[in-house]
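Only a portion of the chains appears, each positioned as in the full assembly.
Just so it is clear, A and B label the chains in written order, and each chain counts residues from 1 on its own.
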Amino acid sequence: MLDLINELWFLKRDIVSDGFDRALQRLAEAVPMTIHEYPTGEPCWTWRIPEKWTCRAAYLETLDGRRLVDYAEHPLHVVSYSLPFEGVVSREELLRHLHVHPTHPQAIPFVFKYYDRDWGLCASQELRDSLTEDGYRVVIDASFEPGSLKVGEVVIPGESQQSFVLVAHLCHPAMVNDDLSGVVVGLDVARRLLAGPPRYFTYRLLILPETIGSVAYLSHNEDLIPEMTGGLFLEMLGNDSPHALQGSFQPNSRADRCLRAALPALDPLGYLGAYRSIIDNDERQFNAPGVRVPMLSLSRVEAPKSSGHPPYPEYHSSLDNPSIVSQERLEASRDVVLGLLDAYERDQYVVNNFKGEVFCSGYGIWVDYRRNPEGHRCLFEIMERCDGERTVSDIAAELGITFQSAWEVVSLLQEKDLVWLSRVPHPTTPRR
Amino acid sequence: MLDLINELWFLKRDIVSDGFDRALQRLAEAVPMTIHEYPTGEPCWTWRIPEKWTCRAAYLETLDGRRLVDYAEHPLHVVSYSLPFEGVVSREELLRHLHVHPTHPQAIPFVFKYYDRDWGLCASQELRDSLTEDGYRVVIDASFEPGSLKVGEVVIPGESQQSFVLVAHLCHPAMVNDDLSGVVVGLDVARRLLAGPPRYFTYRLLILPETIGSVAYLSHNEDLIPEMTGGLFLEMLGNDSPHALQGSFQPNSRADRCLRAALPALDPLGYLGAYRSIIDNDERQFNAPGVRVPMLSLSRVEAPKSSGHPPYPEYHSSLDNPSIVSQERLEASRDVVLGLLDAYERDQYVVNNFKGEVFCSGYGIWVDYRRNPEGHRCLFEIMERCDGERTVSDIAAELGITFQSAWEVVSLLQEKDLVWLSRVPHPTTPRR
């Protein structure tokens, strides 16, 4: 995954741009992918597809021609979707258009003005502090033209039309942890799913520009929405921090209950947070009114949104480069995602073939307390909840144990033909 | 409102009496009112209408004719519904029938014995302490005769037969905060409603003698009960204290949820309390079995019932006179009631015309953080709850903000045609 990051990270991947298209094209070579195109101006619910933006060159010079800032050196030097501009401006006016990072004096900030219609450059605080002359020359050779927004979709068909959706955005130019890390993890997950055994659910991986990409896809695939039973947004999966699982707008959804119960065994340091409490991304569009897909979000956010701090120190700056992510952490995150999806596949209603308590010694039922201390301790409590009204994650949540501990016991009972698994409730309690 | 109080407060407004009738007649001149009459002996559910009580004169004298207590000086000097009595009594017997105030040595207490059948006088503790002679002469020239209990009803018809009921009692003779203040506030509210734009709900203001008046009206208007969707009892609205909103027996009713969310913006010092925790009045009959109208209660109770103290220092005594109420506070209370009713009118289900998140910059949606800090902070959280399953007050309660903050944002969305309001749920979530 790190190779792919090294290859693609520095591209100018603005929301509708040649750079975005090139990156997506490269990803499509790695895994079978459908690329959906939505032309500029196309209505998407309350939105419209924006124009393609191209910046050929941009720089800031002293009046005697000394180049201070150059887009050729770093894609972040121009505000994404800046208006074109060429001229000499006073120092005062320049400063109104020259953005810096609030906390890192040497970093170039990531600034975007998709709908503001303004021009702007970005530079380090240090450079800005060095500007003492009265006037400067600015050139932003940018253009807006009809184009098409692209959404890449990888489908792993399952037994059922019901789907689980993975989403990552690709539109943050020259940055890595946010957002390329989520893309490469999602891609590797998709590759494993394609190579693995057939699954019950259909899985969809969407790679898109943030917000407008999700709105474009959803508004053009309304028929798929009722089939989406859950989802997971992926981002910030390369930095050095435990996993954070943010719940959906519907905290009692099957997806929420199941993934929440499965995380602790996958990352013992991982933590949980309510919807909108950790980080905001495309899961907002999926959770929104008229869509209401219970989409959670997985990241390695260090400081949740509610803390008032940036999610990690290098966030939205030129410091978010390949040096802050590691192949090992990307692989660990991929395995967490795969583990969450495994739980989602398995989280069925557990229906008892038995009545009363099971004659455990007769069936040789025994759970190793070293391998599965929670399952060992809760053997009878798990068994007595196998009644066709509870899923594996329901049982885990009631007992305060992990999904995996409960699953292992249920699995053992299934082997002995004492229970079977059902996608729908199948109550066995006598009616009174 | 204070003028009306000054005009009516000293009347002998016992539950069925000429004084009550005269007061109600005067109120009927101020606003179009139907006066219902229920004759003595008429069965009202488990109750019966009592006789009319008239006290022509009453006094306490020394045996040498020195008058110590005289009903002509203050209506509270005789127990309401006292039996007639005339004769010389020993000091000991007199004291058994002479009631004083438990805490105010100079005040005459308010004592009533509607169903006890006893005679009694009331006086100050100071007077009582001065009684050292062996015998006294008592005269209570009172009579019981057939009459009719009166209930005044002001109806402000709305688009719907469904109604919201305001109730105040008028039967506390020669007192002001309890109960005339609630009557005049209710009357002024009714006047404003009659003068204002048409409303969805029908509003009814009932002015009646406590308890038996409510039972009489309800038992004779059973067909109206299923149409009563909420109510508010009014009392103690002139004294110097913040507003107290007491919930109904059904704390999750629409009326409770809505009024509770609306109070803080109307009186930032106002406080909330559960049913029966602040003060007991006619809302008990409306909340009772077989009626179950969710009726809240608004007052300026200083010490809630649960504190064990009287609701305000002058309660049920001759000190409850016009000096403890102010026109300014009465007007403020009227505005609180009007604000609560506005919220009740507006508290509809918010149905989204949009899907996904709204393209806010495209629609120019922006909430001024100075005018509406809660709405500004929660703009997206409000929008994402517009799903046809939540009313404005549901949204406000979920976000812990005021009804008014949520309403302003919903209003803005309605202006932009992004939502519409519905009296019934209209879910827009795709069915899975």
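Quick note on the criterion: a contact is a pair of C-beta atoms (placed from the backbone, for glycine too) under 8 Å apart; a residue touches a chain by one contact, two chains touch by 3 or more.
It should be emphasised that the depicted structure is a prediction, and the values quoted were computed from it without experimental measurement.
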**Fill in**
Full complex copy count, 2 shown, is 3
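As a convention for this text, only the chains that are shown with their structure count from here on.
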**Rounded Å distance between chain A and chain B, as computed from the means of their C-alpha atoms** = 55
**Message:** If we count contacts the way the header does, which residues on chain B are in touch with chain A in the complex?
**Reply:** 352, 354-359, 361-363, 380-381, 383-387, 418, 428-432
**Request:** Would you pull the chain A residues touching chain B in the complex into a rising list?
**Result:** 45-48, 115-116, 211, 214-215, 218-219, 225-229, 249, 276, 284-285, 287-292
